[in-house]
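Take a look at the following structure, please.
Missing here: one protein chain of the complex. Every other protein chain is in place.
Order of writing sets the chain letters: A and B. Residues in each chain are counted from 1.
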Amino acid sequence: MSESLDALELRIAELRAQVRRAVKARDNTLARSLRGDLRRAEQAWDRAVGAGEPESPQEREAPLLPVREQVHQALALLGVPSAVRMIVAVNDAFFSGALRGPQLTSLRRDEERSFRGDPYARPYYLCAALTDRLSPARGLLADSTWEPERRVLGPLSPRVDFLVSAMRVADRLVRMTDPPQGARRLLRRMAQNIPGAVEGLAPADPETTIRAARAELEVHHAADVAQRAEVAARAGRQLSDAERLFGAVALSTLRGAS
Amino acid sequence: MNGRLDRLRGPVPSRPHDARAIAALAANPGCARRALLDAAGVDKDRTARHLGFPAPFGQSQFAITRGNSFETVVKENGCAELLRLLRELLKLPVAEVGYQDVESVGAHLRHSHTRALVDRAAREDGPAVFYDHPLLSLRIAGHVCYLEPDVVAFQVEGRFHIVEIKSFSVIDGQAEPRKVAAAARQAAVYVLALRALLADLGHAEERVSHEVVLVCPENFANQPTAALVDVRRQLAVLRRQLTRLTRVDTLLDGLPEGLTFDLAPGQDGVPTRPAGEVAEALSRVPARYAPDCLSTCDMCMFCRDEARESGATDLLGRQVRDELGGVSSVAEALGLAEGTLEPAEGQEEIARLLRLAERLREECLR
Partner (left out) sequence: MSALTALARLRAIRDGVAQPITTVRHCHVAPQPMVFVPLALSGEAAAPLAAMIGTDPGHPRLLVVPQPRNRDLRFAFTAELAEVVLPYVEGFRKDTETVERRGGEPYERCLEAPQILVPNRQGAAFVGLLGRSTRFRRIDGPYPVHPSVPLLGRWLTYFADRSQQPGSCLLMAATEALGLHWATGQSGLEDANLATLVSWIDPPAGMTGAQAALEAEDPLLWPPAGPVTDPGFDNEVLAPAVHAYEEAPTEHSVERIAQALRTQLDPTWRLMWRAVELLRALPEGTRVRERWETDRGSFTRFTERLAEGGPPQARRDGAVGAAARLAGLERARASYDVQRAYDDPLVMAEYRLTGEAFAGTVTAADPEHTEGEGRSRKLRPLVTVTTADPVRQAPGTVVGSPDRRGHAAEIVEISGDEGVEAVEVVLKIVKGMGRGKSPTPGSVPEIGERVTYTSLTDDFQSSAALPDPELTPWTHGGPPQEYVPSDEDAQEEWS
């Protein structure tokens, strides 16, 4: 038993060296086949070493809601098109905490496929935000039930949306009697990028954050509304239903989402 | 001239340079071999591997992941972190928050879109302050290289700035000088390319600041911090080296007409030309090997081996060469030291020093 383990370890070490030599020589075909051998050897080692002790079944609590509903929940809180990292952070801070970035990688594509197959069959779709060129913005998710102006972006929108989301996170904190640590940390992280929202290392005060964000928002608001209205109007004129939700490029993938 | 360069490379597409490669051009300006290989767009990495001397470079996926995730932190939420830094560092007015992702157009349009946006911004009717994922270009020895900065160009008070995001840490206000220098060299390439673009559009080059914004994580967290880095010197070195590259004709003079570094790849892309023949061809163009090449040039192991075979004092580095008064061969220097070789004219002084050194060593180690 231990002999075969030794032999396996020797073989694993040899294979690793061979793989690395192949990689160094950029021999991809060889490297791939060697990696296959290596994985098999490692599995054999795993089996050999673990023989006798029962493999403990992976304990992972099943999330209560499907992924798309958890995303929807976070988006509803944020109220603006948001990046995957922000959605995961909000889920962590206020909800189940079971959402993982990689689960969202193909979400937008799945939603688009579903919509194109059977339009408006679902009460909402997790869709794209559209750039001023009417293409889907990289890495952002939006809610199809939002009014079109909210789902398009002008040059000022990323900042405006950040300020709005910070206000909404703060607002949620105001209404909680005992907000969780994670939620306060999230607010702090956001608040330190808003002038006047937080001082030094002190925890962020939600009311102050709202005031500070609103003050900066005043500066951008009018111009952003006008630019968004223009883009939304163009989208309304030029795009099909599906494109209005998922963007004007046929192949829309959620890039840079991890 | 381009015809000759194409023949040197052989019937494969010219290898495009990225910013790092262009920055490295300035690393060893005296090396004719590197200048010629780069001018001809030869794939040095592939050549070195075929010769049996792969470069000892590699990038850990942990470092790549770390770099990407830090870049995301800096740019997410409409560049919220970057805005904070620039408001602190350059007093960027609060209204200046416009953001434009140049990558929102198809890949083939990115360069022209960048041009159009930069032109509008230079005429000061562009809505945005930040341009994310711009695609710039630079002509290197007759070939256009596209540069894909993972950086953001932005303008404040009518001047464009390059932002370089690096994931090495600044700890208590200090970063590794070597890494800062490399970042500055790379950023200088982007400054040069953006200046070229402005000049091409009929705007003043000086609208691109020679100060780049270097953004790095602070201490041990992911929190970004920023500093201005003056890249005037790097720009000057780069300009000089690029001008040299356009004068490769002088390097081509005196090379045999039929000379080529073609690897003659077969159907499957595997080189068919005997490595010995390629090495023979390369040996016609002198290299100037220095130990620094070990971190900057794909050909380093080949050239080091060549220097070793020929007994060149270059192997030991500049400092040693300087001590040896420029004597270029190991055997010659030892001959002078041991008195078996008569000093040539002009070598009397160094010969005297080496003989004394030899006598002292003998005396002390007896």
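Keep this in mind: a contact is a pair of C-beta atoms (placed from the backbone, for glycine too) under 8 Å apart; a residue touches a chain by one contact, two chains touch by 3 or more.
Keep in mind that this is a model prediction, so the values were computed, not measured.
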| item | value |
| --- | --- |
| Option from B:P29, B:P265 or B:P291 whose C-beta touches the chain left out | B:P291 |
| Residue of B:V12, B:V94, B:V156 or B:L316 touching the missing chain in the full complex | B:L316 |
| Per the touch definition above, residue among A:V19, A:L104, A:V152 or A:V198 touching the missing chain | A:V19 |
| Sites on chain A contacted by the missing partner chain, in the whole complex | 9, 13, 16-17, 19-21, 23-24, 35, 42, 46, 49-50, 56, 58, 200-201 |
| Touch list for chain B against the chain that is not drawn | 56, 58-67, 167-169, 171-173, 217, 219-223, 291-292, 294, 308, 311, 313, 315-317, 319-320, 323-324, 330-331, 333-334, 337, 352-354, 356-361, 363-365 |
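In this text, only the chains that are shown with their structure count from here on.
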| item | value |
| --- | --- |
| Separation of mean Cα positions, chain B and chain A [Å, integer] | 35 |
| Chain A contact footprint on chain B (complex, rising order) | 49, 54, 58, 72, 76-81, 83-84, 87, 94-95, 97-101, 103-106, 127-128 |
| Complex interface listing, chain A residues touching chain B | 24-26, 83, 85-86, 131-133, 135, 137-138, 154-162, 165, 190, 192-193, 195, 216, 219-220, 227, 249, 256 |
